[in-house]
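Only one protein chain is missing from this complex, and each of the others stays in its spot.
Lettered A and B in written order, each chain numbered from 1.
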Amino acid sequence: MAASPIIDVSGLSISFRGVKALQDVSFALNSGEIVGLIGPNGSGKTTALNCLSGFLKPDAGVIRFKGEDITGQSPAEVANRGLMRTFQVTKLARRMTLIENLLLAAQKADDESLFATIFGRGTFARRQPRLLERARELLETVKLSHLENDYAGVLSGGQQRLLSIALVLIRDPDVILLDEPAAGVHPDLVVEFIAMVNRIREERGKSFLIIEHNMHFISSVCDNVVVLDAGTNLASGPPNVIHNDPRVLEVYLGTPQDA
Amino acid sequence: MLEQVLLNSVIRGSEIASLAIGVTILFSLLRFANFAHGEFALLGAYFTYFFVSVLEINLWIAAVLGAVLGGAVALSSDVALFSRLRSSPGIVLLIASLGLSIFLRAVVAGIWGVEGHNYSDELETIYRIGEAVITHTQVIIVIVSFTAMALFYLLLNHTQLGRAMRAMSDNMALAKARGINIEVTIRWIWFIVGSYAALGGTLIAMDTQLWPEMGVHIILVVFAATILGGIGNVYGAVIGSFLIAFLENASLAIDWAFLFAPFGVEGSVYIPTGYKFAVSFAVLIIVMLLFPKGIMKGSKGD
Partner (left out) sequence: MIELALFFSVLIGIYAIMALALNLQYGYAGLLNFGLVAFFAIGAYASALLSLSGVPVLIAMAIAAVIAAIVGALIAIPTMKLSVHYWAIVTISIAELIRVISTNEEWLTGGTFGLGDIPQPLAALVPLESYPLFFAGFTLVLVAACYLLSSALVHSPYGRVLKVIREDEDFGQSLGKDVASFKLRTMVVGAAMVGLAGALYAHFTTYITPQAFEPIVTFIIWAAVILGGKGNLLGSLLGATVIVLLYNSTRFIGDYVELSAVTLANIRLALIGLLIMLTVLLRPNGILPERKQVF
C-alpha cells in the first residue's frame, strides 16, 4: 500500500464578493490520522471544511479523497463516497425522533426510490430490523438510548452534538469532519467526547479532521495540526510543536482564549 | 418609441418602488415575503377614494390621509397577527400574510364592489416630450414618488429610527445588545412601510384605476424588484423596481418578429394585450431563475 493521504487538498482558493476567504491552502490527512484545523476567527477554517464537504465550490484548487478528485461535487455525492461532516451549529431533523434521524441516515438510496416505496415495500421491511438494531447500538454508544423516541429538537446542545456523531457513524464513513465539536458543550461532556473520538479511531480506524478552539481537545486527540490565518496556511505540525511556534503564538495563541 | 418606453418605465418603476422598499425591509428584518403588502396598497388607494368621493376632500390631502390609514392598518396587522408569530419560522409568517391578504382583499371587494373606480373623470392634460406623451397626473406621480423616496433616504440615514433599522437589518443580536428597542422599532417600521405601500396604491390607482385585484397584480412584480435588488437592500429595491418596470415596458414594445421569423412567421409580432398582465409574471420568473441572489449585495439574501 502506497502511503498516499486519504484527503489531499492543494491550492484551495475561494472568494466571496471579492473578499478572499481562502488563498492557496493545502493540507493532507492520512488514513487513520486525526488532524486539527485551527486558526483565529475568520481564518477560513469552516470555509475550508465547506469546500471539502461540497457545500462550497472552490474557485481554484483540487480536493482528492481516496485518490479521486472530488472538487465541486455535491454534498450528497461527497457524503456517499464516505466523507461526512457535522456542523458548527448542529443540524438535525428536529421534528423527527432520534431513531427516525438514525434510520434516515442509515437507509440506502435503493430503498428511497419511488418505485421501491410503492412496489417493493417488503425489501425495506426486511432490512428495517437490522437498521433499527444498529441505530439502538449507536444510541447506546453516545448514551442517548433513553431518549430514542423523543424528538431530536428537545435534546440539549451537547446531546445534539452526540447524536450528530452517531448519525455520521451509522453510515460508516472513512473520514469524519467535525466542526467545533466542543463549542458550548459542558466540560464533563468534552472529556467524554475526547474519549469517544479516540475510541472510534482505535476500534473502527476512522480518520478525523477537526476544527476546534479548545486547545485541550486538540492536543488530546490530534496527531497533527494545520494552522490557518487570514485564509492562508500559517504552519503545520504535531500539537506540541505548534504550541510553541512563535508565528502561531502571535496570531492565535497570543490572543486571549476563553476556551 | 424608446422615449415612451423609458418614460413609462419611470412612472411604473416609481409606483413599484414605493412598495418594494417596504417588502425588502420586512424580508430582511422578519424573514418573510409579505404577501399582504399589495393589500396595504389596495387599502390605501380605497381610503383615498373614500375621502375623495364621500367626504369630497382634495385628492392630495386624501392621499396623505390614505397613507396614514394604510400605515395604521399595517401597524394593526403587526399587533394582531405578526407580532404573535415573532418566534415562528418565516414560512409561518408568509402563510399568515397570505391569509391576511385574502381577507383584506375580500373586505375591500365586499365594501366597494369588484368593478373599477376612478378618482376623477376629468380629461387629462397631456404633455409631449419628443415622441413620447405623459399625462399631468403621471408627472405628479413621479414627483410625489421621488419626493417620498428622498424622504425615506433622509429617514434611513439621518434619524435615530433609521439608524436602528439599519443596525437591526445588519445584525439583530448586536442591535439588541446595543440597547435598541427592537419591538418599538419594528412597530414604527410597519407603520412607515404600510403608509408607503398605501401611497403607492393611490399613485397606481391614479395612473390606472381602482379595483380589488390591483394588490395581487402589483405584489408579484414588487417581489421580483425586491429580489433583483438583493433582499434587504433598500437602494437595490428601488433600482430593481425601475429595472423590472423597464423590462415590462420594453417587452411590450419590442417587435418579437425576429424570434419567429425562422419559423416562417411574417410581419410584426407583439405581445397580445391579453397577455399584458402575464408579462410581469414572466419577467418575475426569468429574474428568479437568472438572478436568484439579486444584482446588488443583499443583507442576508435567501
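Just so it is clear, a contact is a pair of C-beta atoms (placed from the backbone, for glycine too) under 8 Å apart; a residue touches a chain by one contact, two chains touch by 3 or more.
No experiment lies behind these values; they were computed from the predicted model shown.
Enquirer: With touch defined as in the header, list the contact partners of the absent chain among those displayed.
Expert: The chain that is not shown is in contact with A, B.
Enquirer: Using the touch definition up top, pick the residue from B:Tyr127, B:Trp256 or B:Tyr275 that touches the left-out chain.
Expert: Residue touching the absent chain, from the options given: B:Tyr275.
Enquirer: Taking the entire complex into account, which one of A:Asp59, A:Glu100 or A:Glu192 touches the absent chain?
Expert: A:Glu100
Enquirer: So one chain is hidden, and I want to know which residue out of A:Phe87, A:Phe193 or A:Phe217 touches that hidden chain in the complete assembly.
Expert: A:Phe87
Enquirer: Which one touches the absent chain: A:Ala21, A:Val35, A:Cys51 or A:Leu167?
Expert: Checking each option in A:Ala21, A:Val35, A:Cys51 or A:Leu167, the one touching the absent chain turns out to be A:Leu167.
Enquirer: For subunit B, enumerate the residues touching the unshown chain of the complex.
Expert: 27, 32-33, 81, 84-85, 88, 90-92, 94-96, 98-107, 109-110, 113-114, 216, 220, 223, 227, 272, 274-275, 277-278, 281-282, 284-285, 288-289, 292, 302
Enquirer: May I ask you to list the residues on subunit A that touch the chain which is not drawn?
Expert: The list for subunit A reads 53-55, 74-77, 79-80, 84-87, 91-97, 99-100, 103-105, 107, 109, 111-114, 116-118, 121, 124, 132, 148-149, 151, 167, 171.
Simple rule for what comes next: only the chains that are shown with their structure count from here on.
Enquirer: Would you kindly tell me how far, in whole Å, the mean C-alpha position of subunit B lies from that of subunit A?
Expert: 45
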